[in-house]
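Apart from one protein chain that is not included, each protein chain of the complex appears where it belongs.
Which chain is which? They are A and B, in the order written, and residues in each are numbered from 1.
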Amino acid sequence: MNVLEARNVTKNYGHVTALDDVSLSIAASTILGLIGPNGSGKTTFVNLATGFSNLDGGVLFLNGHRINERHPDEISRLGIGRTFQETRVFRKMTVIENLLVASRDQKKARDLLRLVGLAHLEREYSGNLSYGQQKLLEFVRVLMMDPAVIFLDEPTAGIDPILRDELLKWFKMLRDQGKTLIIVEHNVEVINAVCERVVVLNHGRKIAEGTPREIQENRIVQDAYLGGA
Amino acid sequence: MTTKKSTSLPRSKAYVPLVIMVLLAAVPSVTSNSYVLHVLIMILFYAVLSEAWSILAGFAGQFSLGHAAFFGIGAYTSTLLFIWNGISPWVGMFIGAGLAVVLSLIIGFLCFRLRGPFFSLVTIAFAETLRLLFLNWGPLTGGPVGLLVPLSGDSPTNFQFLSRIPYYYTLMAITLIAIYVTYRIRNSQLGLYFMAIREDEDAAQSLGINIIRYKLIALAISVFFTALAGTFYAQYILFLHPDAIMSLNFSIEIALPAIVGGMGTIWGPIIGSILLTPLAEFTRSILGGGYAGVYLIIYGSILILTMMFLPNGITHAIAARNRPASRSLPRKRNHECVGS
Partner (left out) sequence: MDPTVFEQAIVSGILIGGLYVLISIGLTLIFGVMRVINFAHGDLMMAAMYVTYWLFTLYGIDPYISLVVTIPILFVIGSVVQRFLIDRVLAGPQESQLFLTLGVMLVVQNLALLFWKADYRAINTYYTGAVIRLGGVFISVPKLTSFFVAVLLTALLYIFLTRTRTGKAMRATAQNREVSSLMGVDVRRVYVIAFGIGTACVGAAGTLLSTFYYISPTVGTTFTLMAFLAVVLGGMGSFTGALFGGLIVGLAESLGAVYVATQYRELVTFVLFILILLVKPSGLLGRSRV
């Protein structure tokens, strides 16, 4: 059974169709890349899957259970986690408090902080951290909930290459633990490095699906990015 | 579990408020000057009200400008139960608080989906509605004439005393409990949830926090103490009028000590009250009757100045000075809701 399944998912904002009859299914222990030009509906899809928006059409399934009308906190408790495009740490709370909000497990929090090299900043206001550090914080904050599915919205944007490679290493580690990651990305290197499969959206429609290599060689995808189709 | 709470006073300074409280408790043994005691009672009165308000506003980030309504419900409930059924206000106090909490949960459930200033606006509307209802409900509340609490003289079982001292200690007990509850919230998972909601509701939801539920909890705790203070007021002042105790002005007065002293802290509202209340009391007593509103000019000015120069309140300003200078970025309210 697929962990996450979307069938004919549609979302409209007034007259604008953000997502049009999109279907995809994702198995466990997978890293899926979700790519497409700006405005193609990637973040909309993430919002729908995590409960921040309501579907106008179609169904979403998590482990076979329909999750269409659930609130974001319910979906989170069901095991779907996410990060945000604009990094949203709790700025006036300390680094460790950010993690403890998700779960009281202090040991786990400290372990995760050590993993990403933020342990020495435990008591610092997260608002004072650098952009890259905040992104890391947001990443491990999600992990505190031990979700089975994680949506990562542009997780490597603005991160230096060394840190980025560390992140990619952890993504693979999470996949090997059985988790499913859906990564919204613009960076082709990242996609090639970690994703087994890629789904391409354009103007709210799924225009291609396949391995990173297949996608790279796909003419339709190239046109979408270059031709402004 | 204690982690360094970024907005609390540094350890050594935390003893200062405690010392102040001990000193305050000792005052009646030094003087029985009625006026001094009255001012102290008023300080505690606004301290407990503001501390309660701050639980919702400072911790959970929901700025209610209608708390006076719950205060009124507490005051009128215990008083009416006393007048009609002879129920002691000690008991009526809790019944009033219970009623207020239930009503607040209904209002909260309806209104918590509103964000920011819209929430504040609807709390004003609800409070004004209740005020007008009470004002026009003559048989129940005495209407425009007001309601007198029956004078029983020295009747401790009926929450009435001849001397101010028992009032003082009763209020101090309530205040200390409120402070303690705030302290426990501050250092608990509940407190973390509240602060997360205040910081970023969407991010909080993405971590499994049911924001309506926790806002309701914060509201319930806040309203509980507000209503208790209402009964205290009824028994101390012995006269109730909707325009005095259920007005927008009063709601602002409740909020002010927390705003000036520092929201979301344990001692902020207390310090705020210690600074503001004597100011108001002295202004009123020096200037007298015709100038009853002058203290509001002072309050308004202080509010303006605080927002301009010390927007986070005094305690935060002190705490900030004690931390090594770090890049602190202004907090932007997230109006962009991620989804629907």
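Observations on the model:
The rule is short, and it goes like this: a residue touches a chain if its C-beta (ideal position, glycine included) is under 8 Å from a C-beta of that chain, and two chains touch if they have at least 3 such contacts.
Nothing here was measured: the structure is a model prediction, and the numbers come from that model.
Partner chains of the missing chain, restricted to those shown and counted over the full complex, are B. Listed residues B:132, B:148 or B:173: the one in touch with the omitted chain is B:132.
When you scan B:87, B:114 or B:238 for touch with the missing chain, the hit is B:114. For the chain missing from the display, the contacting residue among B:39, B:248 or B:275 is B:248, taking the whole complex into account.
Residue-level contact of subunit B with the missing chain is found at 63, 65, 110-111, 114-118, 120-122, 124-126, 128-129, 132-133, 135-136, 248-249, 252, 255, 259, 290-291, 293-294, 296-297, 299-304, 306-308, 311, 330-333, 335.
Assume only the chains that are shown with their structure count from here on.
Touching subunit B in their complex are the following residues of subunit A: 47-48, 50-54, 71-74, 76-77, 81-82, 84, 88-94, 96-97, 100-102, 104, 106, 122-125, 127-128, 141-142, 144-145.
Considering their complex, residues 1, 3-4, 6-7, 189, 192-193, 195-196, 199-200, 202-211, 326-329, 331, 334, 337-340 of subunit B touch subunit A.
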